[in-house]
Structure formats: structure tokens, C-alpha cells
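Attaching a single structure in C-alpha cells format; questions to follow.
A single protein chain has been removed from this complex, and every other one stays in its place.
Which chain is which? They are A, B and C, in the order written, and residues in each are numbered from 1.
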Amino acid sequence: MSKKTLIYLVVYATLGLFFIAMALTGALSSNVMRYLVQIFLYISIGEVWNLLSGYAGMTSLGQQAFIGLAGYSVAMATTVYKIHFGLGILIGVGISAIVATVLAFLLLRMRGMYFSITTWVVAEALGTFFLSWGYVGKGAGMTMNITPYPRVDALYNMSLAICLVTLAVVYILLRSKIGLGLTAMRDNISAAASLGVDIGRTRFLVYLVSAVITAVAGAIFCINKGTIYPDSGFSIGWTISMVFICIIGGVGTIEGPVVGAVIYVLLQEFLAHYPGWSNIILGIIAILIIIYMPDGIVGTIKKKWIALNRKTEKAA
Amino acid sequence: MYIVQVLINGILLGGIYAVIGLGMSLILGIVKLTNLAHGEYVIVGAFASTVLSEMLGIDPLLTVFISIPLMFIFGYLLQRILINHSMKRGAEPALLVTFGFSIILKDAMLLKFSPDARHISTDYSNNVVNVFGMDISILNGLLLFISIIVILLLTLFLDKTYMGKAIRATADDAEAAALSGINVDKAFAVAMGLATATAAVSGLCVSMKWTFYPTSGGRYLLVAFVVVVIGGLGDIKGTLVAGILFGLMQVIGGANYGLLISYIFLILFLVVQPKNLLGRLKNKGGARV
Amino acid sequence: MSKDILKLENIKVKYGDFVAVDGVTMNVKEGHMVSVIGLNGSGKTSLMNAVAGLTKISEGKVYLGDEDVTGYSSHKMVSAGLSLVPQGGHCFNRMTVLDNLIVGSYKKSARADKQKNLEKVFELFPVLAEKKDMAAGSLSGGQRQMVAIGRALMSNPKIILFDELSLGLAPVVVKDIYATIKKINEIDNTTIVLIEQDTRRAIATTDYSYIMLKGKVLLEGDATDLSDEDIKKAYFGI
Partner (left out) sequence: MQQTANKVLKVKNVCSGYERIRILNGLSFDVYEGEVLGVIGPNGCGKTTMLNTLVGLIRIDEGKIEFNGKEVSKLPPFARCGLGIGRTFQVPRPFVGMSLLDNVLVASVHGAGHSIKDGEKIAQECLDRVGLGDKAKLKAGELTLLDRKKLEIARALGTEPKLLLLDEVAAGLTELEVTEVMKLVEELKKENLTIIWIEHIIETMVNATDRLMCMAEGKNVIIGKPEEVVASPIVEELYLGVQEDE
């Protein structure tokens, strides 16, 4: 194990343990916990979108499909079938995995913008379908019927868990044989194919993993909100947040979405003082970053760091 | 008789859908850019007509004479200042810039106009004439007429003028166009200006035909996609046919299932062949369009 | 008698750290036909693309007449009077032959001469007049090359650069096109730069030749200066 790997692991483990300890000791105020819930969940969905777009070259604009499916699964499970919401999440994950597998057959043959558009259209089509489906309450949506309703500390634990699991999965995946091929695909797809990387299988796997994790995080998002309706569950807004998080933090790195999610949640909180302006300002920031800082915050710092190291090496 | 009525209604609506797709098609075919903000352009056009007709007290149909040049300048500058720049970084950054722009526009409209439903109604909005036993809405007829005029003017511009030829040349081979003395950045900007100008017209149609919200952009973007994918990139005649096809789907599917049918149609379409249906049929010599 | 119309001073073209053109100096006299010869990878296309403004010049200066045109973009180069016919012609395949030619007269100063230039092109290439309403993409390779040449003529250029006209064409067609180029040179006193792999033909047809290898000019001179032996030695090392 290289020194760098060790440092990474220590930092991640320390942070993870710190947040777990915080939960156990009850040292955090419920207000802070509320922010952290958001941050943890956004890290999760940001990380997997990053895998999709930043590594596998599949810029999906339709990840909200899995958030909606999972949210509705929990709602149905708790209101209609009166079963535990945990079981509802599991059902949501199962449905998402099945849908993702079926979609993969259609989507993985497509390239570039056709992939992006089709993912979006699929999500919109699902939203439109739920809008006119009496069984799920049409446009009015459903309310989660969970007793006792999970409090903020329970939500904190759940979202911390999914965040840690996501980071671990992404980390292990990228360290594995598949991740090696995936990183190669990120840098040059035809070279990767020529060196023996099975592009199709790698893409499928990444798509599946991202669907499952997005579903879990989405279910917790919906439980946190308490209600779900088609315009919220299948909203393009989810993808907007994923795109922002990855652009701000930097695509193609593990740290990027973490930094991006923290900034995103804090920025949104700050912008809440200026009602209506938040997305406008976020949009402007994102465009400026795409044009002037295409590697995002993390990528730019990394590049600067390498350049700096080189300078000092030369000076020495 | 009912079937004929449905056909007529579908065709009348088809003109509107064709113009919505036209702007998208121009940008995809010429600039090779997937413009995710096109739906918002349509809504901007709709608000432009609403505000102008209220402010000036003129018939909404006349507002296009002001909104078209305004929207053209808007699109031209946008491409010249922002998008040309981001396109040099690759297709994906440019895609995301238009995505960012769609969000900015949407929320700016929410801020300015509140999330309420809007609609322009006139004295002739609900008038119907009876031709050979068929009911024909005057409004639908007028909108179809305007749509066809726009399509004709655009075709003429692209076919006959120096700038139009330059734009087509750039679409075919940007490098050879530059070597023929064409400023490619400018050609792209004019193409974007034309696309936003068509959005001014589709905006007018949307505002007179349906209710719209600042958030309706996504819906019309998808409409544009369906029309473009069926009709083929940069193919103006194909776009008209696809628009009518789409109109028929809406009329047959009704309010509840019209959109869903077209989504499913689009997905199947993309899966089968991400090129264009009409073009393929033409190549095989099977279709007469 | 004639002054230099195109002067290249120590041109370097780099793609990243790849040096494609490594310090080339050339002087092309007005009304001359000049050839730039070299195998692929010798840097001749990179040089011409950079001169015509398609790619960036890393170092050096380009003068067209007395005007410093270093760093001009392609469309400004055309306005200044320099046209490049790129490798393989590159027609606008979905447009008609006539429209292809009209696009050639896009620059403001050439529009007035559109009709006159069209007649000239059709006289040089009668086959294009016959096929003027057909899509350029449906023509044969040689005819597409003619469209590209005609398109360049439409802009009233002072100097035309031709990149590998003979590429992929049958010998008979090549011979015809070469004859036409000679005619263009003679009629309007248009300066011609031919970029070629075909050494013998190029040296025989032009007034002056540059032979490039690995980004540098290896030999230069007119037909009497350049012997077959020298060239063979330069190419094959025998």
C-alpha cells in the first residue's frame, strides 16, 4: 500500500469515525444534523453521478427516475402495505435495479447526447405516467406513513451510513480491476478498448451501481421530506444538483463531489436568504466554472499542487 | 367523420410543434450543439408576447414583429459571447452550459413573473368556422399559417442569401467554410439567433393556444426533441412532417396520454436507430415525403 | 521583375510538445508556381494549415505582400487574398455545385465579381457547368477536387495553396488538374503553391521547389538544381 493510499484511508476513516462519534454522543444540534443529512445524501448521489459522467462517459440527465421510484416504493410500502420503511427502501432498490438493467439494454448502445436525452426522457415519461396513475394518487402524490416517524438523528445515522458505504464502494470499485479499466476509459476510450477493457460490461456495472445508490439516497431524501409527488420525485432538479456538485468539485475524482456537495448545501443555505435567486446564482457559478475552471475546485488545486511540486523540485 | 376531424386537429397543431422543433433542429444540425435551454427560449418568447401585447395594447399576433428581432439579438449575443467559447472545450461542457442557462432563465422568469399560469386570450380564441362539416378553430388555423410562413422564410433565407449559404456550408464542413472566407463563429451566432427567433414564434403559439408557466420549458424541450429525432437534424421539411405526426399523437392520446405516447415513441425511436426515420426511408426509397 | 508575395520567416508549428514544423523560411515570388514536396510526416501540411490560419503558428512571421498576416484566422486570410484548397478538397457535400462555388465568393470584395468568376470556373471545368445543380457529395473524387479549386478561385485570390491535389485520384485526372492549374497561373498571374508527394511531377511543373523532411526544408531550387540522385539520397538514404 502506497503512502498516498494510507493517508487517504486515514483521513476518510478519521472523518467517518468523527461523524459516527458525533452521532453517538449526541454532541450535534439537530440543526447541524439537518445540514449534515443533506450533505451526506448529496455526496452519495454526486459520487455515483461522477462515476457515470466523469469516468464512464455516460452523462445521465435522468437519475431522478431512481429517486422517484425509490420514494414511491417507500410511500407505497408504508401507506398501502403497512410494512416497515426499511423494507420499502429495499423494494425501491430492487425495482431500481430491475429498471436499470432493462434500461441498460437500450441505453448502452447509445452515445453522447442520445444517451443524455434518452435518460431524461425516460425519467420524464415515468413522471408523466405517475401523474396519471390513480394507484399512486396522481399529481397529489403520497405521504409517508411511518410511525414513529424517524427523527433527525435517525435520518442522520441513515444518511451517514449510505454516504460511508457509497464512498467505500466507489473507492474499492476504482481500486479494483473494473475501476482500473474505468479510469482508463475516462482518459481515452479507444486506447482502453485496444488494451482489453470490456467497455460494455464496465458501463453496465457502473450504471447499475449508480442506480442502486441513487435509489437508497433518494428514498432517504423522500423520508426526510415526508411526502412525494411526481413533480418532486421525478424532478430534473435532482440532476441539476448532481451536475452542480460534480462541476463545482471537479469530475473524475473521488474528492470532487465531496467538496462540491458541501459547497452546494452551504451555498443553498446562504442563498435561501435571497428567495428565487439561488438557482440563478448557482447556474452562473456553474457556467463560470465550466469555462474558466474546467477541472473544478479539486482538479484545479491538484494541478496547481503538481505544478508547485515541480517548481520546488527544479529549484532544489 | 370523427377520424377526419381528429386528423385536421392534429395537422393544425402540427405547425406549432414543427416550429418548436425547428429551432432545436437548426442548432443541432448546424452548430452541432444539444441546446438544453431551447424549451426556456420558447417560454421567454411566450412571456415576450404576453408582456408586449399587454404593454402596447396590440393584438398578440402583432407582437412577433418586436419579439423576433429581440430574440434574434439575444440568441446571437449568447452564442457569440458564451457558447462559442465553451464549445471549444468540447461537446460536454457546451451541453452543460446550455443546461446551466436553462436553469438560470427558468428561475429568472419565476422571479419576474411568479409561478402562476399564463394564457393570452383574444376575442377570436374560441371561434370556429365550419368547412364541409368540419369544425376548424380560427386560432389554430392562424397559428398554422404563421408557422408555415416562418418555415418558408427560413428556408428561403438558408437557400437564397449569402449568409444562409454560409450557414449551410458551415454545417457541412466548418473547416472548409473557414477556408472559403466564412467567419464560422459568426455563422454559428446567426444560426443561434435564427433558432431563438423561431422560439419567439413558438412562444407566441404556446401562449395563445395553451396555458404556460415559467417552468414549462422542460416540456417543450422534450417536444422539440421528439420532433427533431423523428424529422432529422437540420431537415426543415422533415421537421414539418414530424411536427404534424406529433400533433396527431397529442390529439389521439388526449390530455392524459398524448405526452406519454410521444415519450414512449421517442424512446423506442432512439433505441431502434438514433438517426432519423424520414432520412432512412428516403435512402431506401420507400417514403414519399 | 517580380517581388515576393508570400514570405515565411522561420516558422515553427508545435502540437503540444510535438514539433511538426521546425523553422521554415520560404519566399514565393508573385506569379510563380512553387512546390513544397515531402513524404507524409514531413510537416508540409502542418505548415500550410498554419499559414492559412487553420492552426496556430508557434513562432515566426508570415507576410502577404507587405502585410504582416501572422496569426490571422482563416476567414481573414481569405479576405487578405490567400486561399488554401485543403487535402481531399472538402466540398460542402449536401449543397449543390453552384452553391459550393457561390460560397467561395462569400467575402465582400469578391461578391461583385461572382458572375464573371463563375463563368471562368465553368470554362476551366466544363463538367461542373453540366452538374451545377447536383449535390457536391454525389460527384466523383476528381470532380469534387474541381469544385474545391473552383471555390477557391471565386474569392479572387492573389495566391492559392493546393494541398496534395493528386491524393487518391487516377493518373489521368491528376494530369488534367495539373494542366488546369498551370492555366490558372498563366491567365490571372495567380501565384500557386503546390504541396505534393509526387516529387518528379512537382519539380517538372513548377518554377521553384522546396523539399521538406521532418519539419525542415532539406533542399530547395529549380528543376536544374534538384537532381533525382539528390532527392533519392534524401528520401531513401541510398
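In the analysis below, contacts are C-beta pairs under 8 Å (C-beta built on N, C-alpha and C of every residue); 3 or more make two chains touch, one makes a residue touch a chain.
Since the model is a prediction, treat every value here as computed from it, not as a measurement.
The missing chain, though absent from the view, touches A, C when the full complex is examined.
Interface residues of chain C facing the missing partner chain: 16-20, 39-41, 87-88, 164, 167-168, 171, 197-202, 204, 214, 228, 231-232, 235-238. The chain not shown here touches chain A at positions 176-177, 180-181, 183-184, 186-188, 190-200, 252, 306.
In this text, only the chains that are shown with their structure count from here on.
Identification of common neighbours of chain A and chain C yields B. Comparing chain C-alpha centroids with the centroid of the full set of protein C-alpha atoms picks out B as the closest. Rounded to whole angstrom, the centroid-to-centroid distance between chain A and chain C, based on C-alpha atoms, equals 53 Å. Once the centre of each chain is set as its mean CA position, chain A and chain B turn out to be 33 Å apart.
Of all residues in chain B, those touching chain C in their complex are 162, 165-166, 168-169, 171-173, 175-184.
Contact residues on chain B toward chain A in their complex (touch as defined above): 34, 82, 85-86, 89, 91-93, 95-97, 99-101, 103-104, 106-108, 110-111, 218, 222, 225, 256-257, 259-260, 263-264, 266-267, 270-271, 274. Chain A meets chain B in the complex at residues 53, 59, 61, 106, 109-114, 116-118, 120-122, 124-125, 128-129, 132, 236, 240, 243, 247, 276-280, 282-284, 286-287, 290-291, 294.
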